[in-house]
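With one protein chain withheld, the remaining protein chains of the complex are depicted in position.
Coming up: chain A.
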Amino acid sequence: MPKDGGIGASSKRREDVRFLTGDGRYTDDINLAGQAHVHFLRSDVAHGRITSIDTSEAEAMPGVVRIFTGADFEAIGGIPCGWQITSRDGNVMQEPKHPVLAHGKVRHVGDPICAVVAETLGQARDAAEAIMVEIDELPAVIDMKKALSGDAPKVHDDLENNLCYDWGFVEENREAVDKAISEAAHVTTLELVNNRLVANPMEPRVAVGDWAKSTGDYTLYTTSQNPHVIRLLMGAFVLGIPEHKLRVVAPDVGGGFGTKIFHYAEEAFCTFAAKACRRPVKWTSTRSEAFMSDAHGRDHVTKIELALDAENNFTALRTLTHANMGAYLSTFAPSVPTWLHGTLMAGNYKTPLIYVNVKAVFTNTVPVDAYRGAGRPEATYQLERVIDKAARELGVDPVTLRRQNFITEFPYATPVAVEYDTGDYNATMDKLEEIGDFAGFEGRAEESKRRGKLRGLGINSYIEACGIAPSNLVGQLGARAGLYESATVRVNATGGLVVMTGSHSHGQGHETSFPQVISEMIGIPEDMVEIVHGDTATAPMGMGTYGSRSLAVGGSAMVRATEKIINKAKKIAAHLMEASEEDIELKDGQFSVAGTDKSVAWGDVTLAAYVPHNYPLEDIEPGLEETAFYDPANFTYPSGAYACEVELDPETGVVTIERFAAADDFGNVVNPMIVEGQVHGGIAQGIGQALLENCAYDENGQLVSATYMDYAMPRADNVPFMTVDHSCQTPCTHNPLGVKGCGEAGAIASPPTVVNAVIDALHRGGHTGIAHIDMPLTPQRVWAAMQGGSPEQGEGHGSAGARQLGA
């Protein structure tokens, strides 16, 4: 029977009412007295040398407060990168400067050149039009292959070339992998593009900087998934403001999906300008500005080779990936194609030998960084596509081939440096066959055929590494940060609790699910617990929300702090009941003495803690407030199996999704309703990548998909009803809640599921020559492939033409 409270209950979200009535408080809803507005004049060319900037006419225009250029930031640090990768040759990656405002050169369309601060936004825009900027345009480097050629123009003149790093993993395995592939009974090879995407949270980024003349304190209100990280990066590395003089607030945030993790130039600008102008400075991104300044996602070009023996066992895997970094290194960009991607190349399979080579490349495009899944979708896509292709080449059932190679014993140490603690991949596949009604597929395919349509079934298995991450491990891997999480639990005299957490909620429903955990632990109603987050002035230092880590890491910190609270409360209860501390039990909000009928209520104990008239003052301090920092022992490994049925119209190439089923193993589930919403959202974004979305540049580096008219977002009529199941649960073995994380699964697992289904439909329709079509599978691409055309499509598609990397 469904629970009506605590862990496992689908408690309705307490965030709901303010969102539904328009009472949410998002960053753009914040207006400070006397604030000025900033408009950024951005480069409209991809690459060029700034020869002059004349702001004199603009400065005389009405309402202009001050105009800033790169020269104003010469004494200021650049935007830092938080992860350093070491190349195969032992050298550290090439790390270019990333100025707040362009200095000397512009390096991508959207690179900010000048910032106009004015009384009104309209005045700032008008004045920006009067600024005279002379730029000597240089040839743009867009294509990754051309970027690496000897005569390519350099994105950064002071670097050796456009190669950020050349990473090999695990380098010691390389020769053994090469040998296994050369000796294999069968090798399946696939080249593919993981298309460049834009995260597109519905709330554009906003920053409001404030500086208090009276104290010299700074406050930044910003649309961030991790305000403490912004405080640290901006304070310590860019502006030189000590953390105790800088407060960062991220109030209600309208979606993040990764792109609001990073520290952006506009945040540093508004904070800096607030002091320089001695008044608050506000910036709100327009949507087109978001397209050319929010960090993009994906953009990998990969060749993958899977070796099998004569019994169809996977024997080795080798991949070569070119990963686009864009023009500068965004905060966590270097980690995405490496540690978040290479370590997942084993997938759900016991492939004994794996070698991953990644070349990260600078181009004249917007920086690329983590987007929902970050590295893991890229790993899963290539792996699950090549396995599907191998099954087809070998004439075996794709489910059978996967099952045969599944890891079945845990813990399992992969050849790519991670240890899966638990999982049951056959269980989720069994569940998928049931909820996806595989048995009924042939009948549905026949029915489609009668209507002149081609129906295909695509399946996929996935694993992801979430709950990032053990700090000592990521430190060895190049992270310049720890990845623990924190929580302070403050119990008030009357028994209510406030949890101040470093985990930030921007749609994940922490305000609802976190109290469910505390309610379960203490036995008090959920509405006695309030979650406070998103403000460095109230929450302890925390690393924020990304990588499906909030409950696994932040929730664990909260559990640890609550355990400390309970331990202290038991001491107080023991004193009140004149009993031994070891005999005290806590259940349903009552402390009792084991084996007696003596009890005191939770509220009596909390009151005693703050009114310590009858209190063991000689043993413990008054008050009831505890903080815990939780550093995970390992990643968590959610896994599962997905199925998609598509119908393809052979006349037009239009693909529609008819059925979608997801069987996930997230370990223990705190709020099934919230989990279901997260899975829906992830799948929809994955369907977007597979069928609709593509961030496209032309050969001159113009961003040709910078509005919703040009960048196809999934809409209500593109997203099917989905059958979502998370009843297969192998709890995480190393965190106190046994949870694994659910936010990214859908985005990781659905793109290969959809593409596998389309290829299946084409083969069933007799188009057996089509081994692959690059995402997004637009009607144009599918139709062209059916006519025997090249699936690559030429200009304006794929990853800046990078598909031609080919072999």
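General observations
One rule holds in what follows: contacts are C-beta pairs under 8 Å (C-beta built on N, C-alpha and C of every residue); 3 or more make two chains touch, one makes a residue touch a chain; residues count from 1.
Here, contacts and distances are computed from a predicted model.
Missing chain, UniProt protein name: "Oxidoreductase with iron-sulfur subunit", from among "Oxidoreductase with iron-sulfur subunit", "Probable membrane transporter protein", "Beta sliding clamp" or "MoaD/ThiS family protein". From the set A:M673, A:L692 or A:A784, the residue in touch with the chain omitted from the display is A:M673, counting the whole complex.
Set against the missing chain, the residues A:H98, A:R247 or A:H506 yield one that touches it, A:H506. Within the set A:I67, A:L233, A:V253 or A:A274, the residue that contacts the chain not displayed is A:V253.
Counting over the whole complex, chain A has residues 12-13, 15-24, 26, 28-29, 122, 199-204, 252-255, 257, 284, 286-287, 506-509, 673-674, 676-678, 680-681, 683-685, 707-709, 713-717, 719-722 touching the chain that is not drawn.
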